[in-house]
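Every protein chain of the complex appears in place save one, which is left out.
By written order: A and B. Residues from 1 in each chain.
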Amino acid sequence: MLLREVEYARPSSVEEAIQLLAAHDGARALAGGQTLVNVMKARAASPDVLVDLNRLDELRAITVSGDTLQLGAMATYTQIRGSSEVEVSRPILAEVAAQIADVQVRNRGTIGGNVCSNDPTNHLPPLLVALGASMTIRGAGGERTVPAEEFFLGVYMTVVAEGELLLSVSVPAAANAADGFASITIGRDGTCIANAAACISEDSVRIVLGCVDAVPVVLTPTGTDDDSIRRAVDGANLEPPSDVHASAEYRRHLAGVCAVRAVQQARARGR
Amino acid sequence: MSTTETTTTAPVELQKGHIGQSIPRKEDKRLVQGQGIFFDDVRRHGMGYVHFVRSPHAHAKIVSIDVAAALALDGVYGTLTGDEVAIQTDPFFEMSTAPGSEIKDYALAVGKTRFMGEPVAAVCASTRELARDAAELVEVEYEQLDVLVDAREAVKDETVMHEDAGTNTVWSGVFDWGDWEAAKAEADQIVTIDELHFHRFSSTPLECSGALVEYEKATGQWTLHCNHQMPGVGAIWMAPALRTGIDKLRFITKDIGGGFGNKICLHPYYVTLCLLSRKLNRPVNWTEWRTDQHTANAHGNERWFHDVEVAVKNDGTMLGFSVKALDDCGAFPRYEPLGCIIWAQVTPGCYAWRNIRVDFTQVTTNKSPVSPNRGYSRMQHLWLTERIIDIVAAELDLDPVELRKRNYVKTEQMPYETPNGCVYDSGDYARCLDMALELIGYDSIEERRTEAAARGKLLGVGIGSTLDSGTNNFGQSQLLNPELQFSGNNEAATVKLDIFGELVVTLGTVPQGQGHETTASQVVADILGCSPDQVHVRPGHDTFFNSHAGFSGTYASQFAVTGLGAVKGATDALRAEMVALAAAVLQCEEKQIELADGFARIKDGPPEAALPFMALGAIVNANNAFLPPDFNPTLNHRFVYRPYFGNVDLEKKMGKLTLTYATQIHACVVEIDRETGVVEIVDYAAVDDCGTRIHPQIVEGQVHGATAHAIGAALHEEFVYDEDGQLLTSNFYDYHVPHALDVPALKTAAIESPSPFTPLGSKGMGEGGGGGIHCLCSAIQDALKPVGKPIVYDSCNPSHRVWSMIQDPESTRANVSVVPA
Partner (left out) sequence: MQQPSTSRTISVEINGEVCERDVDARRLLVHFIRDDVELTGTHIGCDTGNCGACTIHLDGQAVKSCMLLAVQADGSKVTTVEGLAGDGELTPLQQAFSSHHALQCGYCTPGMLMSASALLEQNPRPTEEEARTAIQGNICRCTGYVNIVEAIVSVNA
């Protein structure tokens, strides 16, 4: 419960936040804090400086321009869940946001925090990869956009370098997209033991598995029928971790089940 | 949704006024406003905060401890290590005979550490954060030792944890009642089960443990603002260890955020706090964090059952069983080996088995110590009896409902003496079962099974029959250790009528949400003829109220008998004095006086022949000159309720081990996703019979709570250790307790079979006997029948275990056999 000593700054602009992150070794951005503060309570991580992004309203915006839905990194799950922009442009995001943790956590937790912490059991990394999202990152050297598929590097590691800040996540707008998401959780709507996101487009199907590796695993099966999906999962030679909730074998099996269910959901929605 | 059908099966002597009504709870107003007073809400000037340095290893020699860096930190008040503890205290009293009695248990680890999280030192500082900073600076050098996490290995003694004992076995003994060999000879079939495992979990009260401890130098007295749920026994452990008298320990509890037995073994922590407060001459606060509680406080007993043999007649009559039980109590016995006998309160479960042999052994392992946990020791044993019933039913192709009804103890047999001399006081198990089955829609179960199968779901129905034995006879401890000077039971209460007519009640009990203030006021109100609003029951326990006895506390399903028995006794005495006083004042005979509506008055007398309670209180306390010299009412009464048990027979290991037996029969319907093993509860019902219900809503609340605990334990909650003795489920992320979406709508019903043995016809009922665990294991096994008929062998069945059973039913089936006798 009791944190190590830490320095705290609350910038009033994105520029200032980036300056603070760049100026201090061991500085970390504090987004919703629903992961980071817990990790600090366990003293499993102890950043020297916290740069609090919670007053940066410009990072909370959810907008649609043309065929892109843009979610500010500080958009909360509650915001995403209730956003009419999300509803009309990529409703699966709202559905999945509603499954994350609980009301209080959804009120604080953000899309940016979720992807930047890249806990392999999180919902959003596989979903965003499946949807073909891209992440906009700014640092002292300027701004860059990275496809979600390249964003995640390892457990709790992403391409966001020290001194950089994730600004927003962009998702192709497609109100009637054939998207699906399935998970097996600890208790109802709990932490994921296995999950999978699926996105069917005209000529292909894309499945992304969470929980089975340090980063989301992308599969491109040859068809959308259950057998093709199972073959694709089998062919991926997954080596998922074992823990108290699932052996590697069970988790591998669940990955297949989730993949099939996610695609079934996507198929049903795409009709 | 709840349906309550109440039927009284025997006359109740006490006239019902407020008793039997669900009046608003007295506790609620403060609690819903956030005005409850829990131990961590108490502040003292100059108070220091304590943080424990805990062992990261499950088994290691402590080579050295260096506190210098911690002490050097600004704001640190001081430290305490095991070396100091070993000098300043004596080891805690052990209840076992040898070898368990040789175990040395101190407040902090001395010389070696025997479980992950064991406190090896304590640091006190000016803030909570600083105390933790300083604890991180304490340098401890360890030399790791071989680790025992499996009781089946520990019993071999290849590695020994407690050198003084020379063995890992704490206690062992054989219980042999009836004639098992004859039962075997008489049986048509012997069903055998090689191994069953009751897993390790705890009720994890939402408020963790802790205390604010103050030391008064002038008197050598400690005051503990705490959440100990059994201070009477806590003091028996602590005072000798601290080399002081029991009068030097003042326990104060106010509101307690749940206990469930997990707050009984706090004495090692509290002794450390006592030593620190004396050493530093300042009040010290210790707040346990959740991870600490999971890692190093109190788990429920884990138990293995080996070589089970059940003697069955072809018509389904069960003659008895034989089993080897191996109990894992973790690193130190503490409240153990009591668990080696407590189960015997319910030896045959709900069944008329007459021949039972139990070979019981308890061992230590390098895991958290255990303590009583809701359903303590009986739950494990009842799980065995219910597993036996369902496994026998499955193997002999008998109907589990019919098998139960055939073998249940019948209502007309009550009071029923079990093979080991316990007396089941009252009950109607078959009727409760019928009610539970009706609530879950049992009639249409086969149609629903077919319908579920069409959706890819495996539907199963389960039953859990349990007894909640309450009001212990502590004499059963002598069946473990004849030298122990404990027997019987008691509880105290005081009731007084004060100067302005206030009725003030103090309880020896230590409530943690059971509504004692409310139910005590109902009893007092009905005896004195007033409103419960006029009765002020002091919240919590305070040793200085002088209202406690040696077994005081709130544990083991007994308040409705012992606590209210004490309240009734004290109030009866007060009533007699009030009547005598009123007769003296009103110049009439005592028999003419009635107490009603807050008055002592002459029955059918004129309106002026009535004294308000205030007048009685004022006369005795402040206006007594006119009272005759030989008439000295005090209007202040202490009563100690003592149930009668008689002696236990040490030779035959028989006796009345508890006074009352409440019944809970659970039934449920589950659907299992055959692809994933995920279990969903689609119907759930529990039928309770705890005799006369003082406050039906509170009773129903206890049923709900016990059921939720059992659902959590059956599907999710397990303390899992790796081979190095590292606890893998040390927080609420990995140790999943059910939240509101996990618990289905629970249906409840009740009947009342009053106990012939208790002052109010009531029975203790808070623990519920783990009914939901038995019920879910039963339902899962039933649901999995079509996929190879696996046997549910573990009490915890999260989706991965269910999936494994679906994948490989044969390996579970290899565990059982049927041998024609």
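Quick notes
As a working rule, contacts are C-beta pairs under 8 Å (C-beta built on N, C-alpha and C of every residue); 3 or more make two chains touch, one makes a residue touch a chain.
For clarity, every value in this text was computed on a predicted model and none was experimentally measured.
Considering the full assembly, A:D189 is the residue among A:E87, A:D119, A:E149 or A:D189 that touches the omitted chain. Check B:G705, B:P754, B:G770 or B:P790 against the missing chain and you find that the one touching it is B:G705. Remark: the omitted chain is touched by one listed residue; of B:T204, B:T272, B:T365 or B:T509 this is B:T204. Within the whole complex, the absent chain has one touching residue among B:I19, B:A211 or B:I256, and that is B:I256. Across the interface with the omitted chain, chain A contributes residues 1-11, 16, 19-20, 23-24, 27, 30, 33-34, 37-38, 41-42, 49-52, 54, 78, 101-105, 107-108, 189.
Contact residues of chain B toward the unshown chain are 2, 22, 24-25, 27-38, 40-41, 43, 128-129, 203-208, 255-258, 260, 287, 289-291, 512-515, 697-698, 700-701, 704-705, 707-709, 731-733, 737-741, 743, 745-746.
The definition used in the following text is that only the chains that are shown with their structure count from here on.
Against chain A, in their complex, chain B makes its touches with residues 51, 128-129, 131-133, 136, 289, 291, 675-676, 678, 716, 718, 720, 728-729, 733-734, 736, 738-739, 741-742, 798-800, 803-804. The residues of chain A lying in touch with chain B in their complex are 1-5, 42-43, 102, 184, 186-191, 193, 243-247, 250, 253-254, 257.
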